[in-house]
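One chain of protein is taken out of this complex; the other chains stay put.
As written, the chain order gives the labels A and B, with residue 1 at the start of each chain.
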Amino acid sequence: MAKVVKEDVVCPFCGTLCDDIKIIIEDNEIIEVDNACAIGTAKFYSSNVSEHRYTKPMIRNNGKLEEASWDEALNKAAELLANAKRPLSYGWSSTECDAQRKAVELIEICGGILDNTASVCHGPSILAIQDVGCPTSTLGEYKNRADLVLFWGSNPVHAHPRHMSRYSDFIRGYFRVDGRLDRTIIVVDPRNTHTAQIADMHIKINPGEDYELFNAIRAILRGAELDVKKVAGVPVKQIKELVEILKSCKFGVLFFGLGLTMTKGKHRNVDAGISLVRELNDHTKFNLTPMRGHYNVSGANIVFTWSTGYPYSIDFSKDYPRYNPGEFSAVDILKTNDFDVTLVIASDPASNFPKDAVINMLKKPLISIEPHKTPTSEMADIVLPPAIAGIECEGTAYRMDKIPLRLRKVKNAPEGCMADAEIVEKLIEKVKELKGE
Amino acid sequence: MKFFLTSGRTIDQGVALEGQKLGRENIKACAICEFDKDDFKKLDCMIGTPVKVTTKFGEVVVYSQITEQGPHPGLIFIPMGPWANAIIDPETYGTGMPSYKGTDAEVEVVKSGKILSALEIVKSYK
Partner (left out) sequence: MSKIELTLKKEPTFSLEAESISPDNFKGKTQKDIGALRVFHGNEKLSLKDFFDIKGTAGNNLDDIEIVVNGNLSKVKRIGEKMSGGAITINGDVGMHVGNTMSGGKIVVNGNAADWAGAMMEGGELEITENAGNYVGAAYRGNWEGMTNGVIKVKGSVGYESMIWARGSTPKKRFPKLICGSAGQFLGLHNHGGIIICEGDAEARVAADQARGFVVVKGKIGRMMPSFKKIGEVSEIELPDGEKISDKFIEYSGDHATSAKTKGRLFVAK
């Protein structure tokens, strides 16, 4: 069969959503991926049928996962969800917006809890944004204008490998004609990360003291003299130097990562970061953007927000949506055993949640919608194999700067796989039938 | 020896999670603990010798490695995954977010520790 070349494909891996990928397909198999980073390339290749991929629904019988028909697996999953008194649904960030929209309907009918991966990613950033706002812009704007890029608790070389070459570092922009030479890059991180190694300045901060450093910078920016000589391991002299650099740039941008959201202080670290950016706007133009991980976690927040009012950690038990991370967030619900069934889609909480939460999750029925074998799916009671969104079916995804991009279908899904949205739609029908609605 | 443990993404971990979570790749990418060069000398072992990392919340055996992203004396790094998550602080302080980064840890060299696969770790929770 002839080779098919697809160009300008959007990569469904991280929040950077690179849209210049070239894919070569032969006999419905991806044989070449150009322009993508190592992770994106691995993601495209992973869609080829292999021993790592499910192509048939599975049901656990006597402790072993066995192949089953779609009807059987869907009926069983729908029964579990329809009879549940407190079902928990988690994931939704590595799929497209249509499936996310249907997720809201499904969990609303079930009277359950709907959470996406933001809850262990940039959820704290959202909490902070809800408290103190978010002066932000698009990646294109940064590319063309930013002459100062501050990466705080973020290591794009590893987590968003093409972010720097496409938007924030090496790329030439309209007002940044010399690319890297026209930009000052500053990295704040306790480790001398690969990103720090190619920056102009690395501020080596004590781990877990980001909040103190932010507020010290803010106080100095307001003209206060500090009583101390060092903050978070950084000499006050260096902080003053940093403040001058921040004030004197033409257009600055703060990109922050999980170094802020996962250390003690969490959303308050981001709160202080946002406040700093807000105050820098008294002196120059400054913006910020969280470095979102999953390619469509931004979309999950947006879709959930326009349909329920809330971005994640939503509880439908009272028939109307309520929101409170810490109470309705997946990790807390699992830790306190406040659930009876878990529906996981496009995510692997068995790998990514703390031990305590995983132990509880495995005690109760678990449904996994997942193309690949993961610790979660291998421990599940029902596995429903989807087509991979952005490779085997179309859809919309939101980039980290909340720009929607259309994902493309470049190859067919293995026979027997259904799109996420279709699976959720079928679950909705069956649950409605069982509930007599 | 006492260290401060942090976890996070690496590009190898990212590659391994795409369809190879049950495979050898994932162990090679994530069942590791990165040490500062000088700290590693004090451990007095060969690169790749298994180490047991213990925190208040559990223990896990992973391969030792010298970091490329140093120096960071006193700090150890385990890529995100079931190995790190076996020992990180699960407390969310009412925010939904566990404290993935930042836990006190104790490290000892083990000569013949078995490094479990991702699935083996999760299976041990059942």
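Annotations
Here is the rule we use: a contact is a pair of C-beta atoms (placed from the backbone, for glycine too) under 8 Å apart; a residue touches a chain by one contact, two chains touch by 3 or more.
Keep in mind the model is a prediction, meaning the values are calculated, not measured.
Of the options A:212, A:348 or A:370, the residue whose C-beta touches the omitted chain is A:212. Touching the chain that is not shown, out of A:105, A:147 or A:327: A:327 (per the contact rule at the top).
Not every partner is drawn; the one left out touches chain A at residues 84-86, 110-112, 127, 130-131, 209, 211-212, 214-216, 218-219, 222-228, 231, 264-265, 268, 271-272, 275, 316-318, 323-327, 336, 338-340.
As for the chain not pictured, it touches chain B at residues 93-94.
Just so we're on the same page, only the chains that are shown with their structure count from here on.
Computed from the mean C-alpha positions, the centre of chain A lies at a distance of 22 Å from the centre of chain B.
Every residue of chain B that touches chain A in the complex is listed here, in rising order: 4, 6, 8-11, 14-15, 17-23, 57-58, 67-72, 75, 77, 80-82, 85-90, 92-102, 118-119, 121-123, 125-126. Of all residues in chain A, those touching chain B in their complex are 13, 37-39, 42-43, 45-46, 50, 52-53, 115, 119-120, 123-124, 127, 155, 157-159, 161, 190-194, 196-197, 207-208, 258-259, 261-264, 266-267, 293, 313, 325-327, 329-332, 335, 348, 350-359, 362, 371-376, 378-379.
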